Each structure stands twice: as C-alpha cells, then as structure tokens.
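Of the protein chains in this complex, all but one are displayed in their positions.
By letter and in written order, the chains are A, B and C; residue numbering begins at 1 in each of them.
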Amino acid sequence: MNSTDLLALLPLLLIAATAILVMLAIAVRRSHLASALLTVLGLCAAFGTLFIAAPLVPRDVTPLLTIDSGALFYIGLILAASIAVVFLCYGYFKQEEEHRPEELYLLIAIAALGSGVLVCARHFASLFLGLEILSVALYGLISYERTTKASIEVGLKYLVLAAASASFLIFGIAIVYFEFGTMDFGGILPDSPAGAVDSATIAVGVTLIVVGIGFKLGLVPFHMWTPDVYEGAPAPVAAFVSTVSKGAMFALLIRFFDRSGMRGDSSLVLVFSIIAIASMFAGNLLALLQDNVKRILAYSSIAHLGYLIVAFEAGGAIGRSAVAFYLVAYFATMLGAFGVVTVLSRPGNDLGDLSGYRGLFWRRPVLASVFTVMLLSLASIPLTAGFLGEFYLVAAGVSGSLWALVIILVVTSAIGLFYYLRIVVALYSRTAQPAGAWPSRINSHSLSWTLGVLTAAVILIGCYPSPVMRLIQTMVAGSG
Amino acid sequence: MILICLIAVLLAGGVLAAISARWNAAMARWIALASTVIDFALVLFIWINHAGQIALLNSTAWLEQVNWTWIPQLGIHFHLAIDGLSLLLLALTFFVGAFSILVSWTEITESIGFFHLNVLWILAGIAGVFLAVDLFLFYFAWELMLVPMYFLIALWGRERRARAAVKFFLFTQAGGLLMLVAILALYFFHYRSTGVFTFEYVDLLNTPLTASTALWIMLGFFAAFAVKLPLFPFHTWLPDACSEASTPVCVILASLLAKTAAYGMIRFLIPLFPNAAREFAPVAMALGVVGILYGAVLAFGQTDLKRLVAYTSISHLGFIVLAVFSWNELALQGAVMTMICHGLSVGALFILIGALDARIHTRDLDRMGGLWSTAPRLSGAALFFALASMGLPGLGDFVGEFLILLGTYRDHPVFAIVAAIGVLASTFYALRLIQRAFQGPNVHRVAMPDLVYREGFVITLMAGALLWLGLNPQPVLRTFSPALHALETTVQIHRQ
Amino acid sequence: MLQLLWLIPAIPFLGALILALVGRAFSRRMVAVVGVGSVAIAAGISLAIVPAALALQAPYTQVLWTWMNVAGFRPEIALYLDPMSFLMILVVTFVGFLIHLYSAESMEQDEGYSRFFAYMNLFVGSMLVLVLADNLLLLYLGWEGVGLCSYLLIGFWYKDSANGLAARKAFIVTRVGDTAMLIGLFLLFHNLGTLQIQDLMHRASVQWPAGSPYAIAAAALLLGGAVGKSAQLPLQTWLPDAMAGPTPTSALIHAATMVTAGVYLIARTHVLYSLAPQVQFAVAVVGAATLLLAGFSALTQPDIKRVLAYSTISQIGYMFLALGVGAWAAALLHFMVHAFFKALLFLAAGIVIDALHDEHNIFRMGGLRKELPIAFWTFLIGGCSLAGLPLVTAGFFSKDLILWNAWASPHGGLGLWVVGIAGVLLTALYTFRVIFVVFFGTRNTPVTHRPRYRVIVPVAVLAALSLVGGLVKAPLLAFLNSALPALVEVRAGFLTELLSAIVSGLAFATGLGSAYLFFIRKRQYADALAASSAGRRLHAFWLADWAFDWFYDRAFVRPVVWMAAINRRDAIDSVFNAIAWLNRSAHFTLSRSQTGSLRWYAAVIGAGAVIFAGVILLA
Partner (left out) sequence: MLAAILFVLGLIGLLTRRNVIFTLMSIEVMLNAAGLAFVAAGARWGQADGQVMFLFILAMAAAEVSVGLALVLRLHRLYKSVNIDDASTLKG
C-alpha cells in the first residue's frame, strides 16, 4: 500500500470521509441544509479526485480491489447519480421539516461507498463487502418513511429477500471457493479449459452466484421485489435504487464474468439468454395496463435490465461500450423520470396513480415536457439518449449475431411503447383536473436545476453523443 | 448548404410559431405558412439552377449535398443529398404542407402554437427522410416523423383519437425497429467484408451478401416500408388514423407519409438488395394487387367519408408497389407521377371533406345528399378530384397509372391486367361517393355556404397542378430521369 | 389553312371552360351565344378546310407537343387528318351545331342552363379529340372524356336519384369496355413498341402474320372497348337507361356521335382486324345478333325514347355487320346517314315530349298529326329513312349497300344477309308502330307548347339531309377509298345488287303493312297477340332487354355490394386486435403473480435457483 495505491484509492476514501463527516455534522447540529450541502461537497470532491487517479490506472490495489479506467468510469457515474439523488432528496424533504431527513444523506453516502467498492471488486471478499454495505444502507433508505405502513412493509420485504439472496450468493461463493481454493476472480478458471463448467458442484455454485446477482439486478425470476419497493419507497430513493445499485451490480457482473473467463460457457450463455428473454417479456407485459406510474417505471427498469443483458451476452469491446453508454442514458432517464415524480409528490403520499397526472401539460407545460422527454427516451425515440442507447445495444447484439435475442428485444420494446404512450396520453389529455392537484410551482431550486441538467443531458447525448462515445471508447480500451 | 437551411427553416419556424402563439394565434399561423412557403421557394430555386445539370441525362452526381461527420466512432455522417427524385418529392411535401396549414386555420382552435410546432416538425422529418443518404440519419428522420404525428392525431382528433394514435404509433414503430435491425445487420456484414464501419449509402451499396441473408435484411426494410405505405396486410391503421384525425393532419398523413415509404423503397430497398428484391418481387406485387382490389372493395362499402378516401389511397398506393418491384424505367416514372398526383388528389379530397365536415358537422354518407344544389362549387371540385382519383385521362393520376401498368405489363402481364381491373374498381367507389354525397334529392335540406375564398384558392391551385401534370408531365419526367438512370446503373452492376 | 386544325377541338373546350367557370354570371342569351357559337365556329372551320382537305393526297398530321417521353414511349398530342377523320369531323360539328341550336330553346327554362352547355361543349371537344387523335393514347383520352360527358349529361337532372344511378351505370359499363381497350393498348405497345396509329398498323402488318395470336388478342380487346362504348351485345344495357338525360343529349350523344366511336375505332384499326379474320367475323356476328335483339326489344317498348334507343343499338349493329364483312366505307356511310335521321327522330320526339308536357309513353299520345304538323312530317321522314323507304330516303341506300356487301364480301355470307333483311323488316315494323300510335288515332293529352323557329330550323335541315344523303353515296365512297381498303366483291352468284335492293324494299313494305294492320286497323289483334300466354312471357322478356339487366345485376353488382357490406369493418383489423388482446391477457396473468406476499416472492426466487441449476447441469 504505497503512496500511489493510496492515490488510486482516493475517490473511495473521500466518499467514506464524507460519510463520517456527515455523521459528525448531524451529531453537532441537525440542519437539513448543512448535511445535504456537506454530502454534495464530499461527493463532488470525490468526483474531482477521479481525474487525479486517472493517470495512475490500471493498478491492482491490494488483492481485493483493482482500479482501472472502467472502474473509474463507473465510480464517476455512481457519484454523479448520487449527487443528483441528493439534490432530489433535498427538494423532496424540504416540503416537510418534521421528518429529520439528515440521516438520509448519510445513508446515501454509505451506499455510494458500497457501490464504489463493488465496482472495483476483484475478489469475492470485496464483492461480498461492497454488496453488504450497499444493501444495509438501502434497507435504511427504503424504509425511511417511518410513519406510513407501506414503507415499513416494503423495507421488511426488501430486507428479508436481500438477506436471503445474499446468503445464496455467499453459499455459491463458498462452493466455488471449495472447488478452486482461491477467491480471486482471475484465479478461478486458469486450469480448466476456457469456460467449461464441468463438475456439478461448480455448476451449482455458479448458479447460486447468478441468483444473488440476479436478485440485486431485479432480473425476472428474482424481480418480485422491484415493483413493491419502488412504489413503497420515497421517489428519490427509488431513483437511487433503480440507478446506482443496479448499475454498480452490472459493472461487477461484467468484471466478474470477463475476468473469470466463464463468458463463453455454453450453459451460462443459455441461462443468461433465458433470463434476458424472460425479463424483457415480463417487464414490458407487466407494465402494459398498470395504473401506478412508479410501478410502471419499476417494470420498465426490469425490461431495460433485460436489454442490458443482451448487450452483456454479446460481449467484446462493442458489448462493453454498449453497456456503458446504455447505463449513462438509462441513469439520466430514470433519474429524470423519478425527478418529475418527486416534484409532484410530497413525502408520505407520493403521487402514484396515473389519473393524478391527467392533463398535466395544460397547467405545467415545462414539467410535462420534461416528463415526455424522459418517457420518449425510455421508449427509445430519436433525439433522446434512450434511442442511441438502444441503437448501440442492437448494434452490439447484431455484432454478436444473437439474432433471436435482438428480434425479441425489438418486439418487446415495441410492446413497451404502449405503456409509455399511455402515460403521455394521460399527460396531454384535456379532461379538467382541479388546479390544486399539484404544488403550484417547482418549490425548490435544487429540483428545478437537477431536472434541467438531466433533460439537457438526455437531449444532448441523443443529438451529439460523440464526446461521451470518445470517453467510453478510451474507458473500454483501458479496462481490457 | 441550402439543404441544411431547408430543414432549419422548418424547425425554427415551428419553435417560433409555438412561442408566438402566446401573443396572438394569427401570427403563429402566418409564421408556419411563411416557413413552408420559403422552403417551397428554396426547392424551386434548387430546381431552376440545376435545370441545366438535370438536362444532360447521364449526370448521376447528387445535385446538392452536405456531409458533416456526426458520430465518428460509429462512422455516422450527417450526409444530406438531393437528386431528381427527392427534389420532386420535396416540392410535393412543401406544396401540400403549405396547403394543409392554410386549411387548418378554421378547424384548429385550441393551442395553435403547439399544433404548428408539430406540423412543421413533421415536415422537417419528412424532408429529412427525403434528403438523408446516411442510413442512420435516414432511420433517425424516419423515427423523428412519428412523435409529432402521434401528438397531432392524439390531441386534435375526434372521440376515439387516442386509440387511433397509439395504433398508428405502434404499427410504424414496430416496422421501424425491424428496419433498425436490418440496417445494423447490413452495417456489420459490410464491416465483416470490408473492415470499415460506415452507414454511407454509397459504400453500403456494394456489400457482398449471401442470398439468404440478403433476403432477410431486405425483409426487415420491407416490413418498415410496407407498414408505412399501408400495403395490404398492414394497412388497418390508416383508416382509423384518418377518420379520427383533423383534416390538415389527415392530409399530411395520407398524402405525405405514404410517399416517404415509397421513396424508401425506390432509394434503399431495391438498389441495396437487387437479387433478393427480384426473388421477392412476385410476392410483393401480389400483395400490391390484392391491396388495390381489397382497398377498392372496402372503399365501396364505407359510409364515413374519410375512411372511404383512406381506403382509396390504400388502393392507389398498391400501384406504386407494383411499379417499384417491376423496376423498369416506365414503371418507375409512373410511380413518381402517381406519388405526386396521388398526393395532390387525396390531399384535395381530404380538404374538401374537411370543409364539408366543418359545414354540416358530419362525415356520414347516409346523412348527406343533394348538396350540389346548395354548394355547387364545392360539389364541382369534389367531382373533379373524384374523377382524378378515378384515373381520368387528361389528369395527372392517369399518366402515372398508365405508365405503371405499361411498365408492369412488360414482365408481369397477369399483375398488370388485374391492376387494370383495379382501376375499373376505382370507378365504383368514386362515383358512389359523388352520387351519395352530392347528387340525388336534398333530403336533409342542408343549407350551407359554398367554398370560402381561401379554400377556393387552395382547391383551384391543386386542380390546376393536376391538370398541368396530366397534360404536360414532361418536366417532372425529365427531372427524375437522371436520378432514375443512376438507380438503374447501380442495380445493373449488382444484379449479376 | 390546315394549320387551323387544332382550333376545331380547342374552341369547344374553350367554350366549356368559360361556361363552367363564369357561366352562372352570364345571362341566358349570353350562355346560348357562347355555347352554340363555339360549336358553330368549329363547324365553320371544318367547312373552311374542306377544299384543302379534298386537295391533299397524303394524310396531314399536326403535332402540338410531346405528351410524355419515357424510354422509347413517346406519345404526342398530335392531330391526324385523313378522309375518314375528316368525314367524322364534318358530321360531328355539323350535327352538333344543329342540336346545340335546338337545345338553346328547348332547355331555356332549365336552371342548370350554363352547366348544360358547358358539358355539351366539353362533349363535342372530346369527341373531336377522339376523332382527330394521332395515337391510341390520345384517342383513349378522348374516349374517356366522351364517357365522362355522357355520365355528366345523363345525370344532368341530378335531383332525381334515378338519373344519377342511370348515369353511374352508363359510365361503369362503358369503363368495363375501356379497361379491355386499355389492356389492348398495353399489349400493342409491348409487342409493337408504339401507339402511333399509322406506324402501329404498318408494324403490325409487317411483324404479325395473319391470324397471329397477338393480333387476335389485340383485335378482340379493342373490340371489347368498341362494344362497351357503342352499346353492342354484351354491354348494351346502359343505353336504354341513358334516356334519362335531356333529349338533346340523347340526340347528340346516344344517337349521332358517341355511340359510333366504337365503329370509328374498328375502322381506324382495320389492319388489325384484317390480320385476325376470326375476330372480324366475330364483329359481324356481334353486329347481326345485336341487330335482331334490339329490333325485337324495340317492338315492346312503351317509352318513345327507349324505342329510339333500341333502334340506335340495332342500326349500330348494322354498322358492325358492315365492318365485320370488311365493308369499311359502307359502315361510315351508314354512320353519316344514321347520324342525320336518328338525330332528327330524337329531336322530333323531343318536340312531342315538350308539347305533351314531358309525356314519354306513346300509348298516352295519339292523333298529333294535326296538332304538331312539323313534328309529324319530320318524324315521318326520319322514320322512313330509318326503315329504308326505297329510292327516296338516304337510309335505304346506305343500308342496302351494307346488305349487298354482307352478301358479296368474302367474309360475308347468306346467313348475314338474311339476318339483315329480317332486321329491315323489324325496323320498319317498330318505326311505323310508333308513328301510327303517336300521330294517328284519338288524341289523349292536350298539346300545350308549340315549337318556335330555333327548333324548327335544325329539324327541317336534318329532314332534308336524311332525304338527300343517298345521292352523295358514290362520290363519298370514292373519297373514303383513298383511306380505307376497298371491298373486293367476290360472290356474285344468283343474287345481284339490284335483286338485294328489291328484296329489302319488299321487306320494308311488309313491315309497313303489318304495322298498319296491327296499329291502325285492328288494334285488338295486337292486344290479343300480346295477351296470349306465350306472347305475354315473350313480351316481358323483350321488354327487359332479353333479361340482360337481370343477369348482370345478379352476376356482378350484387356480389360486389355484398362483399363490401360484410367487410365494412375490415377483417384484417381483427388480426391486430387479437394480438392486442393476447398482450392484455398476458398482462393480467402475470400481474396476478405479484401477490405482494413475502413468502411467495422467496418461493419464486428458490424456484428460479432450482431451474437454473437444472439448466446448467443438463445443458
């Protein structure tokens, strides 16, 4: 652990430092603004140090972590998303003071730390550590609304299921460890021929790991918790869950399967394509006639993860850059969508059902158009980042010549159009809606600023993506 | 450079109209009209100063082009280019577009700014499709056309408009996505054979493909164009969309959007996959012919005027499919003529129906009759355009249809004969329309004012254009011939 | 002088345009002046170019502009003048002018006055284009234009929807023929590479041996077009219904000019027919059959105009017979004469109808001999010329020439000649039936309206022409032979030209006598014959035009209407609705799986794990 190692680790260290600082600040004096500001400052500092760490990569810091350009990119993404979530939370909780929101920022910082560790994990132990830090922080975040029944129920559900899937994961790791004797990703399959999962025990072990990861990503057989959690949790927290935790987990998935060389294994590919197909279909179909906006966004996130798996299957440089680009687009769009939901809802009673959104355009045109842009991006319509994201995904799919998967992707995204349009129709329908239904104007600057930045990001990436592309190109080349 | 400002004028006009609508509605309308008229003038300007170049037949270069690198990593270029074919279709687009705005003044009353924004953005999308030479840009513009059209149908239509709008959107989007997969497949096969990532139309032309893959990729393209053209099995969205949408939207929908699909076929489908297209030709032509007859029979049975005219345009567009897949110079010239004249005649018919709807608030044939006595000019104009759509010689449509049938007869006589029967069938519904709506006793004592000056102006201009095209189509044919030779040479090269 | 040729069709079109656009603003006088004037000028010009036309040896072509120029397909808008088209112009413009003059007065009270003249001028213009067309495509343009005007004019009194339906029926039936012709055009262009009539004929004779399948197909398709337009056997149902239009239109369109367009087409493309003898014989057979069929139907019609309509069909049958046997000039001669006396008959009938306040049924008219002397004498002259009163009327000469050619020409034969004679008998019978019933016997309805000079002059001129027309036969034949191949008489046999003339005279006399017997002397004989069971059924059968209408309605109209009715909501739509329903039901089943209970979720995760383990182990 010489000085350069420390420098490389600086971003993670800084996130931890912000967590502690926030804890101390709360202990000194409970001011909502102070803790929020502090978290933002800390995260921005961490974001800054990324550029310092950039020239040093790639480095293997301790056998547990590895900081390479890919890791840095994803940490950057996570930090950006967390900053956005903090802004959203600030705007969200400002309306009601009695809720003591300070701890929220603490938990967000910790969760960001956990996901950062996950992204740089090179060893099962660090994987386990990162995952658990993230999960425990999420338990707190999800059930933050102590007063309402729903959030308690959701918190409990998430806790029990997360713990169960974590135990699956650990059991899987144990079995793999039992077989190979080393917990390091790279060391797993140097001896057996590339990707051949021959013995039965390894097969079971790998399945269990896949179950654990699958749960966290909300893929189909393990997606049950997603809709309930998104609906129960406060809107900004749901945004956090859908973006940061899933993004970090996906980065880990790529790293784990790339390093361990199990990508080519035929049965694994089959499993993943089954998962992908199932999540694409189930995600879209479940959302078809849904009335609650948050549940629709939950199901659409399942579907979008299904799309990501397709790109992951394709693999290779194109696959990884497609995943990276899609994650950027997906983050921006999801945060934006949940941002709009946050603006319209107050802690305690989030504006869920669709009828609440009817005729929004005729009274709040700006907000409605932001929401429309986000929805169109989810539906992958041109001029939005989602379109290029999906375009890149299909390109990756075609390059890996996974014809069946690509066709299903196209068909299910066509089905997906339907429910995005249902929301848009509701937004623009002219039925008279009592004026008082929504808070008169966007109450806090933080919300309006974040939404503005996110919309700009979505449209900019949609129209002129080459700077982002160039960044990703270098990242993929670097991470090897 | 002029191409960029073609699209820029429209986009800016749209935004300007939306903003200015806050102060007074009339300004928004004038801005929208002005931008379409400016664009029409630009197109004429291009046509005139390139007349010399068009005259010499063998010039296959693009008349005007703009090429910027957009996303270098994926080899995507912002490449717009215009040749004879796209020049003509652009002229039609702005001509009919200006009129649809002009007609919309009385009918559209709420949120006029947003309406004109959408209309101008669709026209920009359509212009983009006609100009795009980079396949990615083509797809980009193709999808771009959807969203404003969806809003136009969903917000300014009649009762069941939401359902129709969603149906329209899903249909075209599903087709579009299949085309996306096809484009990418072509892109990768090109990469695999030449190691170069590019969406450039000219480079993709000579990608060596095995027969089966070529067929599959072509089917991807064909799916998107068949849905948009409303070819026979995929046509059910047009009658719904047309009967629910307001008149100007209907005009754009029926006369312009269908042309983008036909243009796509001529520009991309056949040159990119000549051999696969030849194998697929009988199937496609059979679909076209069935479409002609099916559209005619259904049009005969309809009571709602707009649905009736929608089915007629499905029947007419069947001809274009015939022409494209028989792929000889006669048929293609006929296809271009039909595209232009059909755009005019269907557009005019919809405008008239809109005027009628505005006056007696119904489109149901059973509740009309004997309108000739109360509104002779309107009924006379309706008769004129019904005759045009029936393919009366001396008007534009006949020239197009005759050339198509002549060309198709050369290698598929059976299809040509059945299509000729289709022309006969067109007489049934056209005359039934005139008979039920305008002639006969004035049962409902419908007293209504005759054509307003503004509508009269639009109608006479369109009628004049049709008559001029009917009697003297030579300028149009001459403009398209160099582009046609270019297309034919590319197909000949790859057709070994 | 010939440069003015393009003015002949142009001026009527100009007149039509003026009347259509600003007609309503004009006073009635102005409308009449413009309407009649334009046709008068056209007639004047065609008279003016008579000396030049007679002088010219080779046919004169005037190219106006290139219509289309696509890869070897170069139809031009060009006018072609040769003796045949010259004759047609003269007849069309001259008879047209007379009828316009007549209608100027008879349509005076009608409120759509300017619209009427606009349509009439448009009709004359398109007919002239048809006649002067240099290539088949331009001919097709005139052909459809004429069809359109007949639709507009039949449906002129649009208030009564029956007229509208009749007009639509006429237009659709003629378009059926036109489609056949269109396909013929494709075939001709595809095989011979041009539509320009003259070199089409030249190439056909060069490339196609006699009896070649292409020639037969092309000739048959063109015959289909001609049959449609000239209301011959299969497609003749529309002409009797077309009488719903105003009388002048019936006179101009359904007697003199349009219906003979088919004859002109066949005469113009005679080379094709000479190359396809079977089709030429078919033309003769069609002519003969229509001749008889229309004759019999005419016997039973109560409506005066329908009788004349059926007589037109049978007279055109004669022309087709002449064409069939190759007597081109005879057919055209008969066309000219027929134009005169049939227009005369219609105008006279018009006078009668106007006089009796729109009464069409001949049995309710009667004894008008003294009331309307003008109508009586002109109708009598026209009737005699139609029936072929020997030596006096022109009709006799032209019909006799056809009969003689039918017998003498190589394609003709005894059978055709006998049918011809029977036709003469029938024509005489139904013509004089009408004359006796309308003008003799007791008077039923009062006469209210006397024709004034603008009606009398044209009727008188036409009467004179019907009489004097026969004298011009010899020079006319010589004039036409330069354009059309002369007929080579081959079968002299026992029947000489004189003998056939005598026999036709006898047939005329018997017809006249029996008509006199039935309708003047013993009215009860006719009623008894009609009352008998066989007679009643036969009478009904003929009345309904040999039940063609009934058959067509069942065979074609009903199925199309039925097909349209059942499929009003577009069956294909249900396919896509089914897909939507499928998605919806999938949604409901899946959403039921979200029970919300924790333990169910955990169970699903466990099951997922087991499934995947199985997949990995087995795969």
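By definition in this document, contacts are C-beta pairs under 8 Å (C-beta built on N, C-alpha and C of every residue); 3 or more make two chains touch, one makes a residue touch a chain.
From a predicted model like this one, the values you see are computed outputs, not experimental measurements.
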item	value
Touching partners, among the displayed chains, of the absent chain	A, C
Absent-chain contact - pick from A:7, A:23, A:54 or A:174	A:174
Sole residue of A:157, A:304 or A:320 that reaches the chain not shown, by the stated touch rule	A:157
Contact with the hidden chain (one of A:143, A:207, A:399 or A:446)	A:143
For chain C, the residues touching the chain missing from this view	591, 594-599, 602-603, 606
Residues from chain A at the interface with the omitted partner, ascending	124-125, 128-129, 132, 135-136, 139-140, 143, 146, 149-150, 152-157, 159-160, 163-164, 166-167, 170-171, 173-175, 177-178, 181, 183, 227-228, 231-232, 290, 292, 295
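Throughout what follows, only the chains that are shown with their structure count from here on.
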item	value
Distance from the mean Cα position of chain C to that of chain B, given in whole angstrom	38
Between chain A and chain C, centroid-to-centroid distance (C-alpha), Å	79
Inter-chain centre distance, chain A versus chain B - centres from mean C-alpha coordinates, in Å	43
Multi-partner residues of chain B (at least 2 other chains)	none
Residue numbers on chain C that touch chain A, as the complex places them	583-584, 586-588, 590-591, 594, 596, 598, 600-602, 604-605, 607-609, 611-613, 615-619
Interface residues, chain C side, partner chain B - complex	20, 24, 65-71, 73, 77, 137, 140-141, 143-145, 148, 151, 155, 158-161, 164-165, 168, 171-172, 175-176, 179, 182-183, 186-187, 189-190, 560-561, 563-565, 567-568, 570, 572-573, 575-576
Residues of chain B defined as touching chain A within the complex	70-74, 110, 136, 140-141, 143-144, 146-147, 150-151, 154-155, 162, 165-166, 169-170, 173-174, 177-178, 180-181, 184-185, 187-188
